[in-house]
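Here's the structure we're looking at; comments come further down.
For chain A:
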Amino acid sequence: MKLFIAWLNAKHCPYADLRFLIQHKDILETILADPKHGGYTDVLTKKTNQAIRNYMPDSFKERLEKQLVENETRILLWKDPDYPEGFYEVDDPPPILYLRGKGAFPPQRAMAIVGSRHVTRYGARATERFSSELSVEKITIVSGFAEGIDSIAHRSALQVGETIAVLGGGIDWIYPKSNEGLYYDIAARGTLVTEFPFGEKPFGHHFPFRNRLISGLSEAILFMEGTHKSGALSTIRHGLNQGKEIYALPGDIDRKNSEGPNQLIFDGAEPLLGLEQILAKSGRERTAGETIQSNSLSSLEKLIYNLIAKEPCSVQHLHNLSNQSIHDIVSVLTSLELKSLIHRQGNQFYRTGR
Partner candidate 1 sequence: MRMNRREKGAMYEQKSASYLESLGYQVCAMNYRTRVGEIDLIVKDKETFVFVEVKSLLANLDFHPSERVDYRKQQRIRKVAVQYMLEINEYEKSPMRFDVMAWQLLAGKENFQHYINAF
Partner candidate 2 sequence: MLTIVQTCTLIGIDGVVIRVEVNLSNGLPGFSIVGLADPSIKEAKERVRVCIQNSGFSFPVKKIVVNLAPASIKKSGTHFDFSIAVGILIASEQIEKTTPRSEAFLAECSLNGDIRGVIGCLPMVLALKSAGVKRIFLSEENWIECLMVKEIELIPVKDLTDFVACYHNKKETEPRSALDKVDQIHYSVLGDFSDIQGQSEAVRAMQIAAAGRHNALMIGGPGVGKTMIAKRMPTIMPLLTEEEQIATMKIHSVAGMPLETIIQGLPPVRMPHHTITKAALVGGGNRVLPGEISLAHHGILFLDELPEFDRHTLELLREPIEEHRIRIARSAHSIEFPSDFILIAAMNPCPCGNYGSKYHPCTCSRRERKRYLDHISGPLRDRLDLFIEMEEPLYTYEPSQKTVTSQELRASVLLARQHQTERYQHEMFHSNAELAGGELSKYCQLSRDSKRLLQQANRKLRISLRSIVRIQRIARTIADLDQEDQIKEAHLLEAIHYKQNSSRYWGDGE
């Protein structure tokens, strides 16, 4: 069945037809028994009927299997147990998903971080901050794998936890090319997901379309930066339709890149002020002072992080408290800083977001 749906998807048949066929397995099986018959013109579109007639199970099977293996990809159908709940709510839910990566899918909890491809330092810093802070809270960061805010969000999330990238083309298309390294990093520790078949080019019109999936996966959407006509705003629109919480990062009024979020705040979105606020809204206390368990941290990193989480510390203070050698402490501090878990002010190291 997956094979057949994939075929129809590759032939760009309307999602409604595909969902209909998945829903009505009997019809699907009848068709599969005799694809050339073509007697469902009344329920299926002309395009679908034609695709069914042209179905070449053997050669397509061979090709698809090869592609699945080569790209380490698995397929998820509408109504499969792993199919994300959120996707049932979106417009025209995708009947088929191509997944790649070792991360959990669907995610337990996820939030989207979106924004423009062009970033300011302010936007980048805030993105890093929220992305890693949310990751610490074991919230998966969803974004669109574009340059700029998206990439920063993915990268920062990967330092601590998991991330999901919703692609605008086939899973075998690494777009933008500059994110190739990130692509494999996500494949190793997160999830790449797309509704588009193999070989599908990342056409411009795909992006606003796939944006509904970004919001569909997430319980909240954080809009970091973008002009008033940013593509990321379409994610927000989808999110509003789906009833998601919208946060926008307040910015300078003369900063072009803050036009979008500021306007959004004016229109009623939550200004993005801090982690506490998000967690409070989503009905959860932050895990303040609580030990973090992320597997990406070594035991020493955890030890130091937890000390800093209790109170801001200086290097000397950590040295006195932890009984670790000074050089170990210093390297762990840099490492945690690289993961945006802590930051430094003067002599003191603070848990980020405090």
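Heads up, the rule we're going with is that contacts are C-beta pairs under 8 Å (C-beta built on N, C-alpha and C of every residue); 3 or more make two chains touch, one makes a residue touch a chain; residues count from 1.
The candidates were selected such that all candidates are chains of the complex that A comes from, given by their letters.
Just so it is clear, the structure is predicted and the values come from calculations on it, not from any experiment.
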Out of the numbered options 1 or 2, which touches chain A in the complex? 2
Show me the residue ranges of chain A that touch candidate 2 in the complex, using the header's touch definition. 128, 314-316, 319-320, 326-328, 330-335, 337-338, 340, 344-348
